[in-house]
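The following block contains the structure, expressed as structure tokens.
One protein chain is absent from this view; the other protein chains keep their places.
Chain nomenclature is as follows: A, B and C, assigned in order of appearance, with residue numbering initiated at 1 for each chain independently.
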Amino acid sequence: MGAKTKTRGQESLGGERRYDKAGIPERDYLTKSYKTVRDFSLVLSAPLEIEDYVIQSMPDTSPTKWHLAHTSWFFETFVLSKAIKEYKSPSPQYAYLFNSYYIQAGERYLRPKRGLISRPTVRETLDYRRHVDEHMVRFMTGASEREWKELSPSIEIGIHHEQQHQELIVTDIKHVFSENPLRPVYSKGAARKGAPAASSNEWISFDGGIYTLGHGGNGFGYDNEYPLHKVYLDPFRINARLVTNRDYMEFMEDGGYENAALWLSEGWAKIQSSGWNAPFYWERDGDRWRYFTLSGMRDVDPEEPVCHVSYFEADAFARWAGARLPTEAEWEVAASGVPVEGNFVEERAFHPVPAARASGEGPLMQTYGDVWEWTQSAYTSYPGFKTLPGALGEYNGKFMCNQFVLRGGSCATSETHIRKTYRNFFPPDARWQFMGIRLASDDV
Amino acid sequence: MGAKTKTRGQESLGGERRYDKAGIPERDYLTKSYKTVRDFSLVLSAPLEIEDYVIQSMPDTSPTKWHLAHTSWFFETFVLSKAIKEYKSPSPQYAYLFNSYYIQAGERYLRPKRGLISRPTVRETLDYRRHVDEHMVRFMTGASEREWKELSPSIEIGIHHEQQHQELIVTDIKHVFSENPLRPVYSKGAARKGAPAASSNEWISFDGGIYTLGHGGNGFGYDNEYPLHKVYLDPFRINARLVTNRDYMEFMEDGGYENAALWLSEGWAKIQSSGWNAPFYWERDGDRWRYFTLSGMRDVDPEEPVCHVSYFEADAFARWAGARLPTEAEWEVAASGVPVEGNFVEERAFHPVPAARASGEGPLMQTYGDVWEWTQSAYTSYPGFKTLPGALGEYNGKFMCNQFVLRGGSCATSETHIRKTYRNFFPPDARWQFMGIRLASDDV
Amino acid sequence: MGAKTKTRGQESLGGERRYDKAGIPERDYLTKSYKTVRDFSLVLSAPLEIEDYVIQSMPDTSPTKWHLAHTSWFFETFVLSKAIKEYKSPSPQYAYLFNSYYIQAGERYLRPKRGLISRPTVRETLDYRRHVDEHMVRFMTGASEREWKELSPSIEIGIHHEQQHQELIVTDIKHVFSENPLRPVYSKGAARKGAPAASSNEWISFDGGIYTLGHGGNGFGYDNEYPLHKVYLDPFRINARLVTNRDYMEFMEDGGYENAALWLSEGWAKIQSSGWNAPFYWERDGDRWRYFTLSGMRDVDPEEPVCHVSYFEADAFARWAGARLPTEAEWEVAASGVPVEGNFVEERAFHPVPAARASGEGPLMQTYGDVWEWTQSAYTSYPGFKTLPGALGEYNGKFMCNQFVLRGGSCATSETHIRKTYRNFFPPDARWQFMGIRLASDDV
Partner (left out) sequence: MGAKTKTRGQESLGGERRYDKAGIPERDYLTKSYKTVRDFSLVLSAPLEIEDYVIQSMPDTSPTKWHLAHTSWFFETFVLSKAIKEYKSPSPQYAYLFNSYYIQAGERYLRPKRGLISRPTVRETLDYRRHVDEHMVRFMTGASEREWKELSPSIEIGIHHEQQHQELIVTDIKHVFSENPLRPVYSKGAARKGAPAASSNEWISFDGGIYTLGHGGNGFGYDNEYPLHKVYLDPFRINARLVTNRDYMEFMEDGGYENAALWLSEGWAKIQSSGWNAPFYWERDGDRWRYFTLSGMRDVDPEEPVCHVSYFEADAFARWAGARLPTEAEWEVAASGVPVEGNFVEERAFHPVPAARASGEGPLMQTYGDVWEWTQSAYTSYPGFKTLPGALGEYNGKFMCNQFVLRGGSCATSETHIRKTYRNFFPPDARWQFMGIRLASDDV
């Protein structure tokens, strides 16, 4: 992994040794991380034409321009406006335009209207980023110890927040391009195709008992990963590999989408009303399936992990396969000791790859990267959960309703962003993220 | 409780001694239960005019006539059509009209259109019930041992199923009447008003550790209550009483409905779009609050448990109060040993009553009856959960998505229907059931 | 026609000799008309079960009970409350429940919620009618000359208003019954079937020039028929008969519903989004077409006039046939001198009949009765149009937008209600009325 890590220059962003004894991030480290992550947003935007930055293709997605501005607004609001007495935003209205959902941080422009905002232009947005970056670096360099102690945690959150939006830049532009009949290509390099992987279907067993899960406090974690807590688990087994397109097409050919008995009631209603009969981005072309990728239209590769399936589809597939989805506790137990390696956004594949090429050393293959793995766990608070004070308290807790947890990151996630305890969450009908399936079952 | 029980004549419907060693229900007992429960549906319908039976006031509710027919269809489909070789339904189309959601049991008339069905008439529907009852009693009396063993479990489910619809008859007609500006009265007797109860605000603590929860197999239970399973709990405390209207009005007066920080994101969106600023059925009348009850419009009684609140409101109230909702595991632990007593539908109050009049002997007051208590637990399967085979397998499992668990029964629930392990579930924005709040918190 | 007229007892309700020189209706005549028309509402309701009275099957339709109450409310509001100083309604809330759209007459219960009103019951509604009738007859008998002069015009409008609602009772219950899979039968007698009519396809020519059209003031007319006015017409021809089911099936078989070039843009969008491929109430059964009638399901009779088509379909059919729809001015010119005879509601066929059986003596067949004939004229005011003062001014004028005029009455219209100048109007996508097609073309 050495060479790869070097080109990325982002190693150990979440690393555990970068804090002083009081848990305050080390200054040089954080400043370097800030620059690296901020630069990477521009790297991801580089392939786009100006017109591409503007478009919101559905209410769930946001224009690239908005992501670039919003992440800057975050630092302006939660750091600069507190750090610098006379800090002046280039435009006071940006606070209104680029607030996302922080109700306590002031009024917001309506989310579904983000695609109506041609101004500020891309150039002005990049100027805005530079303005924020200059002030941020000046502050990080010159802050007193007291100031650093007070505001460095918000800077750290801001860096991780930007990485989340980098993932959205990738998934959202995929959706934008897919709507265009010209099917633009984001990155030619992504179309890699190797020899078919030897299919393994190995189950790994875990004992029942009390496990201690959640974030222990070393290194960065979001509020929803805290605190450490005990969970009792029955014995279970988990599959060593992800469900592949080959597996999933078998389900489809077996009438999976026509068999109500396999589906949650709400899922059945959804596939009826939406006409779903395959993963998102798949298109029937005569007798074969093709899908839209960030490298354009391609034949479905049967060896790849299946991707862009909803919770409803993951759950129905598992039932069809005589198995079930893991709980997030089971996933976390199974991921213990597995190194954080895999097909991340730094690879610039922008697409999941077959297991043979991406499997780790551990017992579980493709634990990290490639596709987010749906768990059967509704997204809720851990025992003893506490939100952060102020507007940042809205970060995670207020979404604990009608969402399911996904684990492990995807090919659009930064390697330095993901960790074992990381909890992603989406409503059960979401499909535009790189979402896939790993099976589990009771061990009896 | 003696006298009360006698007038009800339904004691121990869920009792544990009414089964043989193989877990098969005792025949006389089940036959008697069948008759008692079937009769009670007619008792509940008795106050209605023919016109009232027909109306569906929103997609969630069903016409009384539909409830009466559907519960009969259930016995016809899952018992009679299997028990009697040449069984003939009075109308084969009833199977289509009165199937609710059992996809494997055949096609269904669309749920939101149930209020368009003037025929069969009420008289024909009652004839249909009698037809089913005659065949059922004949079968129960004359079935061979083999037949009894095979079909008595479905009869038992059918009885409990009918009790569920009895609760809906009450809640749905309340909704129907509330839509009518004439505000019809269902039952005059319900308007009881005692002396104000002494307000208690006692917290009861429970130890952490591993608990065994779920249904152990003695007596009837739905599939979703099974199997027995272990859960690790941190120490917690739970409030001895329910949240009252007085408590809730304090929350309202403190700006609870205007403070976004108290609400789940989806809840905040809901109260904005729907204009909610009080529990369902409440109306502002000058400087006081009134509500619609099955006995007509009344002043809000501050001593009563608050009722007709959504999960969103229960959750926001708890946050405002510096507490949280209990998990369903905590509720079940806390309810252990509390007798199943309280203000049930047999009381014919059709409304929750203040604690002083209805509290039990145990540590928790109003554990059962009065109002269903929202828990913070998303409705999901227990470890090792298995569905029933065939169409009855659709009973519970397929709803395990975007719903929250409620516990303890309400003033519209039958005393013989509820038990400690009983799991009710509704989406977080449902309010038309008798739903209320009990607080919990970490014990630290 | 003699015998028929006698059984109806409604002759010459709109007759011209029943007014004094000042245009005030003659008292005995109007009193008799009142009784006859009011009774006929009960005749039309007689075949219904109580449950049938309650249902509103779509926002456009109203429950029978509502029609019966609303027509009584009309007399209460526009006559009794003005005529009788201390007039007391049985329930003051009826004014709110049974107002339809007269904004100036006070607040109204929402139209799409009319099906939620189980109370007043049918019995109470009939009591209400009797109460109104008693007071009305007493007033009509005892009114002073001054009172009569002031209020008799409103009574006359009320009678014609009730006849309009009688037509709706028929069309709305047809829609209600059609939604029920049991397909209830309203009237067995309607299923008449004669020998096939000799198909005629005769065009009748009319000269161009200035015509004087509209209502001249003799006999009753609605405000929208006034005043007499001049219209210049080019020479035109009009077809002697209505378009039949045979004609229309030819259009269907020729791909009429798949050929965008035949359709108005809005019509094409409508048939796409709604999946229309035949007239309303038609169902494909193997290789034949059947339709729902008030006598139950029947094979489509090719000789009958096509019915239950929208303006969009009428317009597309005409284009396909190389013709066009008549303007309302052309229709009125062509209908001059044609006697008001035909298949009206008094026949109790409740369905259009083939031409041979119903054709008049005049040049045009089936000018009146059977089906309303779509014209290509948008519903608008005649030059010099004036609305009535007060709430009755809302009767017609405020609907002059996005509606098309239909002429001639239908099998659900009273013979005594229709006349040459009568203007009915509906939006172009309405189909549940008995609506059909007559062709016209330029005469060149």
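Throughout what follows, a contact is a pair of C-beta atoms (placed from the backbone, for glycine too) under 8 Å apart; a residue touches a chain by one contact, two chains touch by 3 or more.
All figures in this text were calculated on a predicted structure; none of them were measured in a lab.
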Which shown chains does the chain we cannot see touch? A, C
In the complete assembly, which of A:Ile24, A:Ile84 or A:Leu97 touches the absent chain? A:Leu97
Can you work out which residue in C:Ile24, C:Ala95, C:Ile204 or C:Met400 touches the chain that's missing from view? C:Met400
Checked against the full complex, the residue among C:Pro63, C:Gly267, C:Gly408 or C:Gly436 that touches the missing chain is C:Gly267
Among C:Leu80, C:Leu97, C:Ile155 or C:Val231, residue touching the chain not depicted: C:Val231
Just the residue numbers, please: which parts of chain C touch the chain that's not shown? 101, 103-104, 210, 229-234, 260-261, 263-268, 311-312, 376-378, 380-381, 383-384, 393-394, 398-402, 428, 442, 444
Touch residues of chain A, complete complex, unshown partner: 49-55, 57, 65, 91, 93, 96-97, 109, 113, 115-122, 176, 179-182, 184
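FYI, only the chains that are shown with their structure count from here on.
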How is the touch graph of the chains shaped: line, ring, star, complete or other? line
Specify, for the interface formed by the sequence copies chain B and chain C, whether it is same or different in terms of residue numbers shared by both sides, with half as the dividing line. same
Could you tell me the distance, in whole angstrom, between the mean C-alpha positions of chain A and chain C? 61
Could you check chain A for residues that touch two or more other chains and list them? none
